[in-house]
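Only a single protein chain was left out; the remaining protein chains are all shown in position.
Chains here go by letter, A, B and C, matching the order in which they are written, and residues are numbered from 1 within each.
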Amino acid sequence: MKLQVMYFAWLRERIGQGSEQVETDAATVAELVAELRTREARYDLAFSDLSAVRVAIDQELTDLDASLDGAREVAFFPPMTGG
Amino acid sequence: MKLQVMYFAWLRERIGQGSEQVETDAATVAELVAELRTREARYDLAFSDLSAVRVAIDQELTDLDASLDGAREVAFFPPMTGG
Amino acid sequence: MRIAVQADSFDPGAELTRFAAGHTDQGAIVSFSGLVRDVTGGLEAMQIEHYPGMTERAIEQIAFQAKTRWNLGDVLVIHRYGSLTVGEIIMMVATTAPHRTDAFEAAEYLMDYLKSRAPFWKKEVTSQSADWVAAKDEDEDALSRWDGS
Partner (left out) sequence: MRIAVQADSFDPGAELTRFAAGHTDQGAIVSFSGLVRDVTGGLEAMQIEHYPGMTERAIEQIAFQAKTRWNLGDVLVIHRYGSLTVGEIIMMVATTAPHRTDAFEAAEYLMDYLKSRAPFWKKEVTSQSADWVAAKDEDEDALSRWDGS
C-alpha cells in the first residue's frame, strides 16, 4: 500500500523532510518503523528511542501497535509541547 | 464609650438605618447586641437569629465574643454574597 | 496590584488587555468575569450593597494572601456595587504567574474568598419581590479546600 508519512519537530529535522510517500506492506506502525530504520542511518537515528516518539494515523493519536489497515496518512512526532 | 454602629443588607432594612452613634459600656460584641435588643422591637427582630449575623470591628471581620476595647466602629451584617 | 470598588461598568476585555500589557514577563494570565444571571426568570435588577472602606481593605488582604501563597506576578480585582441589570458585568479578577497552575489556583482562591469574605451583599429585584441573596453552603465549603495546605 501507499502511505503518506509525515514527520514533525526533531523527527522532521533528523530525517530531513516533513513528509514522503512510502510504499510498504507493513501491517502495523511498529513494522513500518522497523522498515524505515533499515533504509538509512537518518531514519535509524530518528527512531532510536521509541519512548520519545508519538504516532497518529489519519490525524488521530494512536500507538506503535496500531494496525495500518486502511490507513492513508501516518505521522511521527515527539511528545507535544503546546499551550 | 461612644461607638459608631453600622448595619448592612437586611440588618440595615430591619433596623431602619445604616448607622448610628451608640453610647455603651458593653465589653464585648455580644453584650452590645444584648443591649441593642432590649432597646426596641426592630433591634430584637434584627438580631433574633445570631447564626445569620456577621460582625466587623474597625473594618476587620471578627466574632460575637470579641472585645470592644479600643473599638470605634462596629458593623453588623448577614453572610457576604459578593463575587 | 490594582483593586477597584466602583459603581461604574467596565469592559473585562479592555481590563485584561491593560493588565496583560504590563506583564509580558509572566507566562500565564487567568481572568474570571462574573455577570448578572437571571436564574429564576423575571430579574429586573441585581442590587449590590457594600461596606465602603472595609471592602477595599478586605480585598487587599485576600490579594496579599494569594500573593504569599502562590508565585504570582500581579493581581487585579474589580468589583461593582449599585443597581445592575441582567448580563451586566459584576466583577472580575485576574492573575499573572510564571506557571499556569499558580495563575489558575490563585484566581479560584480570590473568587472563593471574595464570595464569602468581602463585604458585599446582593439583592435580586423582580416585579414581584426584592430578596437578599442567601449565602450558599457550597461557597463556604469552597473556602475549606484552601485550609492547611
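Convention: a contact is a pair of C-beta atoms (placed from the backbone, for glycine too) under 8 Å apart; a residue touches a chain by one contact, two chains touch by 3 or more.
Everything numeric here is computed off the predicted structure, so don't read it as measured data.
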item: Chains in view that touch the one left out, judged over the entire complex; value: A, C
item: Candidate in contact with the missing chain, chosen from A:Met1, A:Ala34, A:Leu50 or A:Met80; value: A:Met80
item: Absent-chain interface as seen on chain A, which is shown; value: 6, 8-10, 12, 56, 59-61, 75, 77-83
item: Those residues of chain C which, in the complete complex, touch the missing chain; value: 11-18, 20, 23-38, 86-88, 98, 100-101, 103-104, 107-108, 111, 142
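Keep this in mind: only the chains that are shown with their structure count from here on.
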item: Chain A-chain C separation of Cα centroids, rounded to whole Å; value: 48
item: Distance from the mean Cα position of chain C to that of chain B, given in whole angstrom; value: 26
item: Chain A: positions in contact with at least two other chains; value: none
